[in-house]
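One structure follows; several queries about it will come next.
All protein chains but one are shown at their positions in the complex.
Chain IDs A, B and C follow the sequence of writing; residue 1 opens each chain.
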Amino acid sequence: MSHNTFGHLFRMTTWGESHGPAIGCVVDGCPPGIPITAEEIQVQLNRRKPGQSRFTTQRREADAVEILSGVFPDASGEQVTTGTPISLLIHNTDQRSKDYGEIKDAFRPGHADITYWSKYGIRDFRGGGRSSARETAMRVAAGAIARKVLGAGVVIRGALIQIGEHKVDRSRWDWETVDTNPFFSPDPGMVPEWTHYLDSVRKNGSSVGAVVEVVAEGVPAGLGAPLYAKLDQDLASAMMSINAVKGVEIGAGMAAAELTGEANADEIRIGNDGKPRFLSNHAGGILGGISTGQPIVCRFAVKPTSSILTPRQTIDTQGHETEIVTKGRHDPCVGIRAVPVGEAMMALVLADHLLRHRAQCG
Amino acid sequence: MSHNTFGHLFRMTTWGESHGPAIGCVVDGCPPGIPITAEEIQVQLNRRKPGQSRFTTQRREADAVEILSGVFPDASGEQVTTGTPISLLIHNTDQRSKDYGEIKDAFRPGHADITYWSKYGIRDFRGGGRSSARETAMRVAAGAIARKVLGAGVVIRGALIQIGEHKVDRSRWDWETVDTNPFFSPDPGMVPEWTHYLDSVRKNGSSVGAVVEVVAEGVPAGLGAPLYAKLDQDLASAMMSINAVKGVEIGAGMAAAELTGEANADEIRIGNDGKPRFLSNHAGGILGGISTGQPIVCRFAVKPTSSILTPRQTIDTQGHETEIVTKGRHDPCVGIRAVPVGEAMMALVLADHLLRHRAQCG
Amino acid sequence: MSHNTFGHLFRMTTWGESHGPAIGCVVDGCPPGIPITAEEIQVQLNRRKPGQSRFTTQRREADAVEILSGVFPDASGEQVTTGTPISLLIHNTDQRSKDYGEIKDAFRPGHADITYWSKYGIRDFRGGGRSSARETAMRVAAGAIARKVLGAGVVIRGALIQIGEHKVDRSRWDWETVDTNPFFSPDPGMVPEWTHYLDSVRKNGSSVGAVVEVVAEGVPAGLGAPLYAKLDQDLASAMMSINAVKGVEIGAGMAAAELTGEANADEIRIGNDGKPRFLSNHAGGILGGISTGQPIVCRFAVKPTSSILTPRQTIDTQGHETEIVTKGRHDPCVGIRAVPVGEAMMALVLADHLLRHRAQCG
Partner (left out) sequence: MSHNTFGHLFRMTTWGESHGPAIGCVVDGCPPGIPITAEEIQVQLNRRKPGQSRFTTQRREADAVEILSGVFPDASGEQVTTGTPISLLIHNTDQRSKDYGEIKDAFRPGHADITYWSKYGIRDFRGGGRSSARETAMRVAAGAIARKVLGAGVVIRGALIQIGEHKVDRSRWDWETVDTNPFFSPDPGMVPEWTHYLDSVRKNGSSVGAVVEVVAEGVPAGLGAPLYAKLDQDLASAMMSINAVKGVEIGAGMAAAELTGEANADEIRIGNDGKPRFLSNHAGGILGGISTGQPIVCRFAVKPTSSILTPRQTIDTQGHETEIVTKGRHDPCVGIRAVPVGEAMMALVLADHLLRHRAQCG
């Protein structure tokens, strides 16, 4: 049982606060002989890095990752995992603590400030401390290793499909476009609309929610388990563990409530490759907690950050009523940077279940 | 790591197949000295029991629970927990296996049949075996013990809020009405409409999805943890582990995507009791993974069962294409009986986190 | 984290008290397709069964095991595991609770009576309740399944090598003789001596300690892990978890303290099979926490039971000083029946590590 570890056989334990000297994680259980370099991890980190457009926080972090253990050159001189724990570390470089002085004593509504205080009686208030989304950098880093464990046959991609009430048009879905716009939008036609909309949100010092969709293709059938290690259960856990997430859906998701049995059942044929071929994917690639071989489809809703310029009523650590305005550097739509984080969590869940499946079923 | 265990400090391990001799569970980690009787557990089991109306499966099960260990009379003669594992067992009495002979070789679309087969190469096909919702009886039984651990101050109630496209009117919400209709509807005005609608679904041999809402009141602030033991994360895991669930929401849920920061932030005042009082509850009682003291609000969508009378295209264990009709006794809306199951999962998560919080924070 | 579960991927959760209606266990994580029958499990249970000679407790228990879940006929009709939890149950039939009435209020020195009381404030005093060695029946049962998982190539055998100060002569070691005498002695020459000695112990209403040695041959190299999942660590945990065990040794054990580096290092050659061949086995088959391919050798000391006829000073639950004599039916040397239990624990550790190794290293 661990409060800061995710996964069972392929595990990530993260540590660090937003404004401490560094953040880091330990990846444990990784199979040996997997080629991995800091550069490969950095590629994923750079996708999540703040300050890349005016729609994400202006905090400037190099987010340069170091590998401190667990890799070694193999006979050919290539850096590979050794099966021992992989320690990753990122130094915090742009802490500007004074920005946050005002929230030292008062609780930002909608933030973890008040609950950390009520639970622990102490909190590192600088930049949210442990509750900062900065921790998600380590998820992305560990997720980059998980991708290598899964191999090139498993392709995990995420996209932002909704900002506020503005949803992408799925008929225009183009994965190629996702990394070419500041929103991870799979719908190029939506980019101007979101740009316009988020500019107004940003200028008002406001924020807005979003929906992220993550899809994993090439996942072999058989991952997961019937009951309390269901693949969808662990995905729900994974996505809900991301800061600000309030809902998780697999396949048809909440809309499954409106379907009939006829509509919902994904009929099965034999494909040209001799494998089962499903005529639809309401299941989101998972039946009875176990992968079907179809794409795994997962969505999650990210609430708007409560760090906004509009004054809000709150209380302070002394129990006095007060008002608060959060002036720091914040994301008008934290959902944007949640896209690579969602991908990473998908990769972590699948790598863990790949090992779990191999353990029991060979 | 365990495939059939839920929880960490307050743990439930379930076992058994739908048509084996019995199903059961072991509840471990229960504090000593908690009064509990089989009768108290039975009260909750009876709420989930099949065959109580024409809208649930006509399978006839007494679902009579036996306590085989872990309780002993205290000095006053009252049966209390001893701190050792509590073994609960229910004999299966109405197995009628022949009903299921037809699904021995073919996979029901939308069911776990095909994924169990692909994972394990063998499955107990009788009544779905381990994938049967019959397993949820043990969740309800263990949940009854969890309620006792939480104490009378924590009130956990569930309700069905949507069947197909038919949603309750929240302005008519009345908890008192929930146990007085066959749907666990909190809206008495919706009962005739659902009755009419489900009768038609049932007569067509079809099925339909639903949404369940579970609310826990009286939960103390401070339960949960910042990252990978978030209370909302564990609730998402708990609810998604229930058969047929495809989506989970906390508080505002998926709709949080459409909110602005101003709307979403639950402002805070000091209540008459000197404790924080929130002016709204978009957070669903959880901030940063930790309970705020407000009601915990969780919803989940249940897909329609794929056991329907309409023939569906499928394949068999030999890889041949075929058709299947599921003639067994099934629930037209499995979401109904998911209400007490959702309550039980809420109780299990909260009891576990109560112990976890006590461990770290005294 | 679990108080009543042993193992990680191949896991056993036991439940039940000595004088409750039944004892049982749930074996989880078992690979599918392993042939197993109640009869095979019973063979091992019978080796541990009480009342088989005058040197073990005269309690009469059939110890007839039932399999309640997790097995199903495969295509050929053979009962095999399905990958779902295997529930095993043994009804208690000879409870004679009145024998134990005298220990209801007073604590037997050297027993768990006082610590259960201090921890939980309540205990099932009948026959020791949960602290009874009766629980070890479930270890033996689960161990029988673990043996099947390991396969016929792994041979696990135990023997009693010391009773009181009387040690076997290792030069006369003969595995064939172990199951042909009431002591599991590997030294036929020691049988008369032990018979004579234990008869006197028994007649005096006394008891005596013993040492058990368990050897596993055919264990592949590579099981275990470098640090906190060391194979020797998990064996130490396993053996120390057996009732009354006070010391555990791997290979040279405590005597390693007296060795020099030259004497202790097991030199390595290449065997005729092309595999490493060690010229000695001070390591007991484990280096750096990982199996070498040599026999795994583990020993443990079992203290004498404190259930003796000599009056001992003690206190009662009210805090008064008193005396106690334990008149129940007890083993003069509980170490004897610990032999099959030690074998079972070895099997459980190895099966767990086999799956763990497969998970990480394929």
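We take it that a residue touches a chain if its C-beta (ideal position, glycine included) is under 8 Å from a C-beta of that chain, and two chains touch if they have at least 3 such contacts.
Here the structure is a predicted model, which means the values were calculated and not measured.
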Which of C:6, C:55, C:72 or C:125 touches the missing chain? It is C:6
Where C:53, C:93 or C:115 are the choices, the one touching the absent chain is C:115
Touch assignment to the omitted chain, from A:24, A:276 or A:304, lands on A:24
Touch rule applied to chain A and the missing chain gives residues 1-5, 8-9, 11, 13-17, 20-24, 26, 28-29, 32-33, 66, 68-70, 72, 74, 80, 82-87, 119-124, 129-130
Where chain B meets the chain that is not shown, the residues are 1, 9, 29-32, 83-84, 226, 355-356, 358-362
Against the hidden chain, chain C presents residues 1-6, 8-9, 14, 107-116, 118-120, 130-131, 135, 162-165, 201, 206-211, 221-222, 224-230, 232-237, 239-241, 243, 245-270, 274, 276, 279, 282-284, 286-293, 301-308, 310, 312-315, 319-321, 335, 356-357, 360-361
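Heads up, the rule we're going with is that only the chains that are shown with their structure count from here on.
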Among line, ring, star, complete and other, the chain contact graph is complete
Rounded to the nearest Å, the gap between Cα centres of chain B and chain C is 38
For the pair chain A and chain C, the C-alpha centroid-to-centroid distance in angstrom is 45
Rounded to the nearest Å, the gap separating the Cα centres of chain A and chain B is 27
Within chain A, the set of residues that touch 2 or more other chains is 1, 9, 226, 356, 360-361
